[in-house]
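In this view, the complex is presented without one of its protein chains, the others remaining in place.
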């Protein structure tokens, strides 16, 4: 068994997470690290015995089989195209591009090249959500009729981050648009959304919201709800519940530790995971592992591809329109 | 302390529930029972040492202080008016009338008469929901930003019932329109709804749905979600969750018994209450008790009155419109 | 269907509980009430349309089919004997007598008379414990190997009560000696106990303990643990867990209401039932109902009889001895 030699493009927070996974996985090796900041690339590379290189070197090197794109969002599209032209396998953080039009253009160029690409919807590989998927596929609750999803971040991101994030639909809710498609195996046809800047009034200036609720109608008839908040003050909460004629399947709020204090008239237990990363951390490795297995020839049904990236973005665009216009909005089908 | 002498109008299922409460409460006495079916009235009256009478006798009797209207929906409006004119205190099952216009007419006639009236939104008195209300009032989680409500009945009602029920919004969701107002202390301004006849296709003939989701915007800025289903197949599920800047308060799914089987890779526990009545039974007595205390001169803030009945119905009308037209609908304010 | 006419002997707290059950049950009628305090008997009788009588009248009356002995413990033995001689069916609160020798004498006299007798081990009829019994009988976890029982009262009883209670083994633990026999269908052969007066030092004067732990070995090989405390300060806790080769069955800590507050790093829920009565209340009616059904000719396997009362007391005696002597003690088999 030969190892897959990876170049990591981007060595910020998420890049470092992926570096640790690539080092840990027995079938991958982290060979090169590139970053707009060469010092940062060098520091990360040295911890794992990799070489710090330029992006161009990484993509053109014969010693590289795959690239992991974890750079800033605006650079994704160009790196995707370049890596695909160089014939590399690609793990690309979401989104392909904040502009749906540009993302579509990338997909149209990259798809015909036939390189393996997965887009960073890592939550598909959360152990609990995976169990939902397996049980739904097995028909445990029958045909899905109703879906409830909750995505509540713990701490308001900095204003600068929010300003360039694309807004709550494209930045936060998009993971759940993908999970909805993934879990139901169905497509969204109509979206209606309400939202407001309840936690941080300033973001209304650039038309963003920090608290929003959505209704989504699926082609097969199922109805879905989603709520999103940017700060709970009590940890990160991610929940999915699906109802079918034969029962309900839930991936519920997860808490840390197993301690209970019974005192007076109350039972007190530890609360939610403190932040999104501690909650979903495990799914990054699981996603990488699935990608590696697929590169090794295994059939891996759950891998999110380029079209999945595009479809989730299309739902986000419809949601933005609904938020702005107070109307039900059809999701434009992708050819 | 003198007892309040009640006449019970209607001796069907819910009438019998109220009869037991009136017998059990130490400050009420069940004196008379009337029913369109005199034999049924007689049977119930005899179990509790009451007299079976006609509706007219009950309402006009000097030996009656209060009436409890638990007859069929179409008779509510006329009985309410008659009992109010006779100066009786009134506990009236919801709705006032399936027609909002007729309900408004009743309210306009009855309000000036100044008799004490409560409308049967008993779920306000559920012990768990009451705790939510108390903690929200105490400011435990701050100003409400997001509300999630779930109302899932266990077994599809008979088609004949559904045909004359007024539809899922007016018959089932209305309790949660009231709870939303009750818990937030705020009014709904906009409703958007999606729904379908997923469980029983026949009800689409009379424009009803059995599975629906709603978004509601509150005057104060909060956003609310509600889902309703007519049959879960796994018991009755009623849940409310409210998020504010300082935390989340939930009145969650309630289950029967405290038994766990750990076996193989699974932990198995008893599921939901089998039906809505076993879940909410306690709230009927608590509602009656609150009404009795208010009649005794106590200040009881939570009692739902005629205007509460009207407002919940106005939300239901907006929801029906949204379902039919696929649009956001403003809730008509009541003068 | 004719009703069973009951005389209630004793109208204190537990007598009043039984009076309400007798009134509620459709196959029983509360005909007479007797009490050492005739005024108290009269007050209770009048609430339910019964007659206040003397004990002698009640027991000798032809208009009485069954007596419910809920008087003070020292009177149980004589009333049991008298009622049995009069041919009445008998529901007798536990214990038969605080003295095991006297209790045995009563049983030897009463058993040959052949009247139906049940002893007040009402916890057998708790809905959760009943489910344990049914699943164990069905073989769900196989042959029991290990049992854990917890019996923790919420509030220290008054010193006077404790002084005449017979001590923690005979007064409190005895319910769980019975449950252990009931759930395993097996007999205790050896007991070892440790205890202390940790909560109220004064009770050491009369050799009582308020905190105790026990090990019990069953004839069939199972091992059991029990802990007892007289005051938790945080409500009443009653738990049973049984392990067999195929899993664990638990009847766990039960809490009031279904409310959760997620706040900061904590999840806060309502605690235990405030006291033993609110927790086990339902089992009194269920026990009565089972007795009534057995009187009606139905085979009711779970009813605790005179020998059950005796056997639980024999375990208590062995436990007292172990506490006092710091030794393993064999439980004397009953002929």
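As written, the chains take the letters A, B and C, and residue 1 is the first residue of each chain.
In this text, a residue touches a chain if its C-beta (ideal position, glycine included) is under 8 Å from a C-beta of that chain, and two chains touch if they have at least 3 such contacts.
Keep in mind the model is a prediction, meaning the values are calculated, not measured.
> Out of B:15, B:167, B:195 or B:235, which is the one that touches the chain we can't see?
B:235
> Would you indicate which residue among A:172, A:253 or A:313 is in contact with the undisplayed chain?
Only one of A:172, A:253 or A:313 touches the chain omitted from view, namely A:253.
> Contact with the hidden chain only, please: which chain B residues?
Its contact residues with the unshown chain are 232-235, 237, 253, 255, 262-272, 274.
> Applying the definition given at the start, please give the residues of chain C touching the unseen chain.
The missing chain touches chain C at positions 145-146, 148, 150, 152, 190, 192-196, 198-199, 211-215, 217, 221, 223-225, 227, 229, 232-234, 237, 243, 245-248, 326-328.
> Touching residues of chain A against the unshown chain: what are they?
Where chain A meets the chain not shown: residues 127-128, 131-132, 135, 140-141, 246-254, 256-264, 270.
The working rule: only the chains that are shown with their structure count from here on.
> If you average the CA atoms of chain B and of chain C, how far apart do the two points sit, in angstrom?
Using C-alpha averages as centres, the distance is 40 Å.
> Which chain A residues touch at least two other chains?
Where chain A meets two or more other chains at a single residue, that happens at 232-234, 237.
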